[in-house]
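All protein chains but one are shown at their positions in the complex.
We just call them A and B in the order they show up, numbering each chain from 1.
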Amino acid sequence: MPEVFRFPKSLKKTLFHYCPGCHHSIIHRLLCEVIDELGIRERTIGLASIGCSCFLYFYIDVDILEAPHGRSCSVGTGIKRARPDLVVFTYQGDGDFAAIGLGDSLHAASRGENITAIMINNTVYGMTGGQVSPTTLLFQKTTTTPYGRDPKKEGYPLKVAEILAGFEGVAFCARGAVNTPQRVLEAKKLLRRAFEIQLRGLGFSYLEFLSACPINWKMDPISATRYVDKLAETFPIKVFKDQLSEGKNEA
Amino acid sequence: MKKIKILEERCKGCGLCIEFCPKKVLGFSEKRNLQGYRVVGFYAKEKCNACGICFLMCPELVFVSEE
């Protein structure tokens, strides 16, 4: 039976600023539950990115540093190299991680930086009003693809998890979602696994969560939550790589 | 069996709990909270077996145990 009906210790009680039905705060809760269970709250540094989740520090009660747009993985690299004893995670949107920050993200992964990168994939730039992003679905309408994403013009959805799975520096790579109770439980296991990989120094851990963005998808929260299943057709929910389960348990 | 409490001020009326509650014991009440959202409420509290699915799906941590 999951630990329910209780605030995780490392989750502050501040009301979330997210839109009704946004999945960000579900993932915040799971992240805090994992931080509590692993007992790492007092040696964890979170990196807030630029986007809807830039106010991470209002909600997660760990030391948090604001990273410039797209640079969380580089900032995280600087922290982890200077203080390898600290636990470092980034919390980024698809625009932050895979558009402007793709170089920083891929190189941190390729170097096998011992940090945990969390990418929330809602296929749009949420905070700025729903513009197209590298993970926008084919033919999906956004404020900057008003006629739908045209592969001839805007190319194809960027499958980050599939790319990172091929990197030797990556020790854990998975994609999850939180749009059904079952997937919420699974998402927490993935988060825990990602941090365990970091704690064992096995290399870069990447975790992508498909997430609903009702307001920018112009849907009610329930339809948006269902629509995540459509995202999953383009972005399969799967564990792509998990060195812990492949028997390698120490760097 | 855990008693569930609804933190009405946290609710944003997204309806996910109502949608996913297997026993269909939840629904929108007539009340509105300070933020102006219609707050979730129990239709039939006695049928609730505290399975926790509302807690899992709720983005706002509206459902907490009474202690």
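Some notes on this structure:
Everything below uses one rule, namely that contacts are C-beta pairs under 8 Å (C-beta built on N, C-alpha and C of every residue); 3 or more make two chains touch, one makes a residue touch a chain.
We adopt the following convention: contacts and distances are computed from a predicted model.
Choosing from "Protein arginine kinase activator", "Phosphoribosylformylglycinamidine synthase subunit PurL", "3-methyl-2-oxobutanoate dehydrogenase subunit VorB" or "Exodeoxyribonuclease 7 large subunit", the protein name stored in UniProt for the chain missing from the display reads "3-methyl-2-oxobutanoate dehydrogenase subunit VorB". In the entire assembly, the chain absent from the figure touches the shown chains A. When the omitted chain is restored, the residue from A:29, A:71 or A:159 that touches it is A:71. The residue touching the chain not shown here, chosen from A:33, A:61, A:154 or A:196, is A:61.
If you put the missing chain back, the residues of chain A touching it would be 41-45, 48, 54, 57, 61-68, 71, 74-83, 86, 103-104, 107.
Methods note: only the chains that are shown with their structure count from here on.
Taking each chain's centre as the mean of its C-alpha atoms, chain A lies 27 Å from chain B. Residues 2, 4, 9-10, 12-16, 19-20, 35, 37, 50, 52-53, 55-61, 63-65 of chain B touch chain A in their complex. Residues of chain A that touch chain B in their complex: 1-2, 4-7, 11, 15-16, 18-26, 29, 180-181, 184-185, 214, 220-222, 225.
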